[in-house]
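And now, chain A:
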Amino acid sequence: MYHSKKIIPGLIIFFLFMTFPFWFNIGGEAYVTPELVLPEDHENCIESVEFIRAEHMTILDQWRDAYVRDGYGLYESSLTGEMYAMSLTKTCMDCHDDKEQFCDRCHDSVSVSPYCWACHIEPEGVE
Partner candidate 1 sequence: MNLDKLIKEKKTQILKLWILKFTNTYPEESAQFFRGGPGQFANPVGHTFRSNLDKIFDELFMEYDSKKMQGLVDPIVRIRAVQGFDPSEAVCFVPMLKQSVWEICGKEVTRQDHISEWLDFIERLELLTYTSFDVYMRCREQLWKQKAEFTNSRTHKLLEKANLLKKAGE
Partner candidate 2 sequence: MKAIYSLFLVFALILLAMIGAGTLGMEYLFGVIIPYLAVLAFVVGFMLKVIGWGKSAVPFRITSTCGQAKSFPWIKENKLENPSSTWGVIGRMFFEVFLFRSLFRNTKVEIHDGQRIAYSSSKWLWLFAILFHYTFLVIVLRHMRFFTEPVPYPFVLLDRLDGMLQIGAPVLYISSLIILAALFYLLLRRLLIPSMRYISLPSDYFPLFLIIGVVITGILMRYFLKTDIMAIKELSMGLVTFRPVTPEGIGVIFFIHLFLVSVLLFYFPISKLMHMGGVFLSPTRNMTGNTRMVRHVNPWNYPVKVHTYDAYEDEFREKMVEAGLPVVKPLEEKSENAENKE
């Protein structure tokens, strides 16, 4: 091969770039989906777990419009038929009262940085 002094380092750089995730995780422990600390005194969330997992951000997004703009304050669960205040801090965080143990675990793991807490005041975890 000609110009191997330039091509081989180039290929090594290419290789390192393209296999970045593989060597970056060498030595790391096996990845496990973060364990979430669930509230003990509640059996269910306002909707089914699958739905909440996929759609919690959408719900919050819709709530905030419904609450701020349209003046609705209550949400009727399709799971239980119960009424909940449409409030991040008053409803969600009432049960999930530790942001670090709950929200952040997944969010950090997939690098999602919701900006809820830039304004809303996070509850202090239950000691």
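As a working rule, a residue touches a chain if its C-beta (ideal position, glycine included) is under 8 Å from a C-beta of that chain, and two chains touch if they have at least 3 such contacts; residues count from 1.
How were these picked? Simply put, all candidates are chains of the complex that A comes from, given by their letters.
Predicted, not measured: the structure shown is a model, and the values here were computed from it.
Asks: Which candidate among 1 or 2 is in contact with chain A in the complex shown?
Replies: Candidate in contact with chain A: 2, the rest do not touch it.
Asks: Within their complex, state which residues of chain A touch candidate 2.
Replies: Residues 1-4, 7, 10-11, 14-15, 18-22, 24-25, 28, 30-34, 50, 53-55, 57-58, 60-61, 106, 108-115.
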